[in-house]
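Below is one structure; the comments refer to it alone.
Removed: one protein chain of the complex. Kept in place: all other protein chains.
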Amino acid sequence: MLEVRGLAAGYAGSEVLHGVDLTVGEGEGVVVLGPNGHGKTTLLRAITGLVSVRAGQVILAGQDITRWRPDVIAAGGLVHIPQGDLLFPDMTVRENLLMGAYSGPTWAERRTRLGRVYRLFPWLEERAGQLARTLSGGERRMLALGRGLMARARIMLIDEPSLGLAPVVTEQIYANIRTIKEGGMSLLLADENANHVAGLADRVYLLEAGLLVREGPAGELLQDEALLESYLG
Amino acid sequence: MSAETAVTPPLARPAPNEDAAPWRRVPLVTVGGVLLLGVLVPILLERLEIGDYLVTLLILFFMQAVVAQSWNLIMGYGGIYSFAQVALFAVGGWTTGVLAHSLGWNPFLSVLFAPVLATAAALLIGLPTLRLRGTYVVLLTLAFHELARVFAINGPRFISGGGYGLVTVATFPLGDAVGAQRNTYLYYLALAVFGLATFVIWRVIHSPLGAAATALRDSETYAVSRGVNQFRVRLILFATSAFFTGLAGGYMTHYEGGISTSVFDLSRLIDLLAMIVIGGWGTFGGPILGAAIVIGLDQVLVGIGDYRALAEGLIVAVIAVFAPRGLWPIIRDAYDRYLGPEPPREAAGDPPAETDDRGGPTGTGVTEGGG
Partner (left out) sequence: MHNTQLVQAVWGGVLFGSVYGLMALGLTLAWGAVRLLNLAHGAIFIIGAYAAYWVVSSLHLTILVALPVGVLTAALFAALLHALFIRPVIGKPGFDNATLVATVGLSIAVSAAALLIFNPEYKVVPPVVPGASIVAGVQITNQGLLVIAASLALFAVVYLFLTYTRQGMAIRAVSQQREAASLMSIPVVRTYGVVITISGALAGVAGVLLSPFFFLNPSSGFNPMIQALIVTIFGGLGSVRGALVAGYVLGLFESFVEVYLGVAWALPGVFLLIIVMLIVRPNGLFGVGEVRRL
């Protein structure tokens, strides 16, 4: 589904990723683990076109999307749930969700998808008319997830879903993501914490200082306490 | 004038490197040479037939360069988007004009009041305006321009002269002995004004105040957090800019024997803007270079007439978007590369030379080496 080859990317003056290779198969849940500041977010942003790629390729379902604009990539089915949610603060919950389906063909289609998301997150429907900036941390995260679901995604990239959330809420979020994966969605998750991803990861990569240093099946890597300890502290 | 409070604990400060001081960066020889040239030019030009005309042109250049430099000081260095420059020029011009014409003062005396009143007007505008953010400065200075213009046209007779401005103002009384040399002496006067303005602006730019101003322009929140008093810095720059602009206005009134309401025309505004933009926004040499180019081109393209404002407007727009740094940095870089002295070995310890990045609120400060 998604293939990344030799990806090098960074910001003005500094390179953060030095050549990353990874793949996400159809229906697969892939997790990139790594401490803060090592490039997880940059990796996701480079894939979705928010950060310019210096070298390498990004291939989505056989198509080279490396230099595509973010909005074109999103229209191609690669949905990115960014770190910090990036909601539209002065738009309502419902409007935020509808924007997720911007590329949808008709309003009827959008309303259908809205219904589906409401079924998954019933409380979103309760708060449909509320402005996004008045939501709590956990609610925002769920809205961001819901918004991502509104697009007809072939693969979802989720950046640090547990960031800034209380433990109870975090459980809920990962449960939701598990549900999404079980629906057949391909996932690429960037996370700092190995604890919650066990239920949804098929394969795990370890990212350190802009390079992927380990890769392996989730079952194997996530059990290796010593390894995780040394990478994630 | 210290614009930075001491945030770091008092450490043993390293001895200042005298050779790095701004005024050392331009060798005395160069300054002396330029001054000498300036003084000799009219004497040399006398011999030519069009010499007198060229001297007149130089006088015009000096005055325009002063105003351009002053405007660049607040816009390019200070990031203050003020459109009151022309109005302040007018305040200066009208002050001395009214004093000389209506009260019969000697122009040499009245011209001294031109910068004073212009500065006073600037402070009056600046006090409420400079605390506010950029868009408001644009609005309020535009409004001031409009108010000044309307007042100049419709105001009491001794100011508006029936809507035409002041048309019979005494010129500088240099005495009859001067005779044909009159223009030359006026030239030296203009040169003196230009020299003074250039020197002061140079010093301001290279002082802690100047550094504070560019820090504010490039990253306001950081500068303020380091103790820069935003309002005070801007006010001082604004006042300095107004001072010399008013002085130039005063000089021109007595040079031309009057000042008309056409100074408020948008064509004058775009002239000045073109000088700064073409020459080099936010650089020291830019406005001077720009003034020379605009005035020079105007002479060369004589037939251009009405198309001038159109051309200038388009050129300004194109350069602002596609070549925002203007010409000066290009020339200076070329000079450094091909003619400049070798940079000293321990380049890391040298303080940066003039910053010329005109970035907006999220701009990064880029420093250029050498000088």
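We just call them A and B in the order they show up, numbering each chain from 1.
Heads up, the rule we're going with is that contacts are C-beta pairs under 8 Å (C-beta built on N, C-alpha and C of every residue); 3 or more make two chains touch, one makes a residue touch a chain.
No experiment lies behind these values; they were computed from the predicted model shown.
Chemist: Thinking of the whole complex, not just what is shown, which of B:L54, B:L142 or B:I159 touches the missing chain?
Modeler: B:L142
Chemist: From the list B:A87, B:L237, B:L273 or B:L327, pick the residue that touches the absent chain.
Modeler: Answer from the full complex: B:L273 touches the omitted chain.
Chemist: Given that one chain is not shown, which residue among A:V16, A:L43, A:I65 or A:L87 touches it?
Modeler: A:L87
Chemist: Name every residue on subunit B in touch with the hidden partner chain.
Modeler: 81, 128, 132-136, 138-139, 142-143, 146-147, 220, 266-267, 269-270, 273, 277, 281, 306-310, 312-318, 320-322, 324, 358-364
Chemist: Residues on subunit A that touch the omitted chain in the whole complex?
Modeler: Within subunit A, the residues that touch the unshown chain are 48-50, 69-72, 74-75, 79-80, 82, 86-91, 95, 98-100, 102-103, 107, 147, 151.
Just so it is clear, only the chains that are shown with their structure count from here on.
Chemist: Once you find the CA centre of subunit A and the CA centre of subunit B, what distance in Å lies between them?
Modeler: The computed centroid separation for subunit A versus subunit B comes out at 53 Å.
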